[in-house]
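Our next item is chain A:
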Amino acid sequence: MTREKPKIAFYWCASCGGCEEAVVDVAEQILDVVAAADIVFWPVALDFKRSDVEQMPDGSILATFLNGAIRTSEQEEMAGLLRRKSKYLVAFGSCSHLGGIPGLANFFTRESILQAVYFDAPTTENPDRVMPGLPLNDRHGELTLPYFSDRVRSLDQVVEVDYYVPGCPPQPKIVTRAVLTLLGEHPPTKGSVLAPDEALCTECPRKDSKPDKIALKAFRRPQEIQIDETQCLLAQGLLCLGPATRAGCEARCVEGNMPCTGCCGAPGRVREQGAKALSAIASLIDSQDESEIDQILATIPDPAGTFYRYSLPASLIHNKRGV
Partner candidate 1 sequence: MKLKRVVKVEAERDPAFALWISQTVGGERIRHCLQCGLCSGSCPLSLYMDYTPRRLMHLSREGFKEEVLSSYTIWLCTSCYACMVECPKKINITQLMYALKTRAMQEHFYPKRFAIPVLAREFSRMIRGSGRITESRLVMRVFVKTAIWRLLGFSKLGLRLFRTGRMRLAREKVEKRSDIVTLLNAVDTTRKELAR
Partner candidate 2 sequence: MPNAIESVSGNGQVSTEVAEPRIVGFFCTWCTYLAADLAGTSRIKYAPNVRVIRVMCSGRIDPQFVLDAFAHGADGVLIGGCHPGDCHYQQGNYNCLRRARLLKRVLEQFGIEEERFRLEWISAAEGDRVRVVIDDMVEKLRKLGPLQLKRGPALVRGGSGEQVPQEVGV
Partner candidate 3 sequence: MKYAYYPGCSLKGTGRAYEESLLAVFRALGVELEELEDWNCCGATTYISYGELQSYALAARNLSLAKQMGRDLMAPCAACYLVLNKTQHYVREYPWIGQIVDHALDAIHLPKDIGVKVRHPLDILLNDVGLEALKAKVVHPLTGLKVATYYGCQMVRPYASFDNQRNPTSMDRVLEACGATIVYYPVKTHCCGGSQKGTLPEIGLNLIRRLLTEAQRNGAEAIATVCPLCQFNLEAFQDEASTTSKFHIPVLYFTQLLALALGVRLNEAGFQRSFINIKPLLAEKEIAYA
């Protein structure tokens, strides 16, 4: 008797598309995946429709890898649909995991975003002042666009999630390992983040160069200094969030001479990445004087954007007040 190959699916919601790219980046190992499973739904690559999914029996997909945050009514519907159809729903990539870059929109109201996009942006040309959302009647009947909700949410704020694959985008090694693990006989504990539960410094190539004590009089942005390619970036005054960020990416950014921006979220013992990163960074300030401390901190132009770059919707306070 030939055992039926397990079915897997990929879907994207509010994301840049990089996660889809990451799946492709798995390269030849994708063949291992294909050999082990059937891809039954992958809009970016294969021509299946929503109705095809609707016709599948509930729970018939072994695992759906959903990337992107949830902003529109359509995304919410699809998340619900795929949840029903899948045994495992995997939040794939930072946006789905934590809200990601799109989540930074939670610092702004829906109205101000639409205003900026449809009217105020310098590249916008909209003489008729058209706005999405109004129903359109044409020969097919009344058409509406999905509703653009007030806030961005992470996937697990919309449906129940079984696993998380972190990263912006997730690194191929992690992806392969995640897929194969799920196909294997011993699935990990529900709710697990499928990456090492420790901070990035563990695997940072510059770890040994980090001094025991760091005392900074200013924070620097990468474009402002000549970065020493061998030394710990924090020690050079760059805001590297590696100490507060989950490992697994093999410190690719740091390898590329750029500080970690925190895409993999926090390790498991931390409730909120932003607060912890903030706490650690503040402790490096070399001053006991309030006004000098403020001066030093002024070199961080957008602290909330820096510390919550990927995790705003999943943080303790999910959005700016009033949004």
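With respect to how the candidates were assembled, all candidates are chains of the complex that A comes from, given by their letters.
Brief remarks on what is shown
FYI, contacts are C-beta pairs under 8 Å (C-beta built on N, C-alpha and C of every residue); 3 or more make two chains touch, one makes a residue touch a chain; residues count from 1.
Please read all numbers here as calculations on a predicted model, not as lab measurements.
Listed candidates 1, 2 or 3 all sit in this complex, but the one touching chain A is 2. On the chain A side of its complex with candidate 2, the touching residues are 97-98, 106-107, 151, 153-154, 156-161, 164, 190-193, 265-266, 268-272, 274-276, 278-279, 281-283, 285, 287-288, 290, 293-294, 297, 300, 302-305, 307, 313-323.
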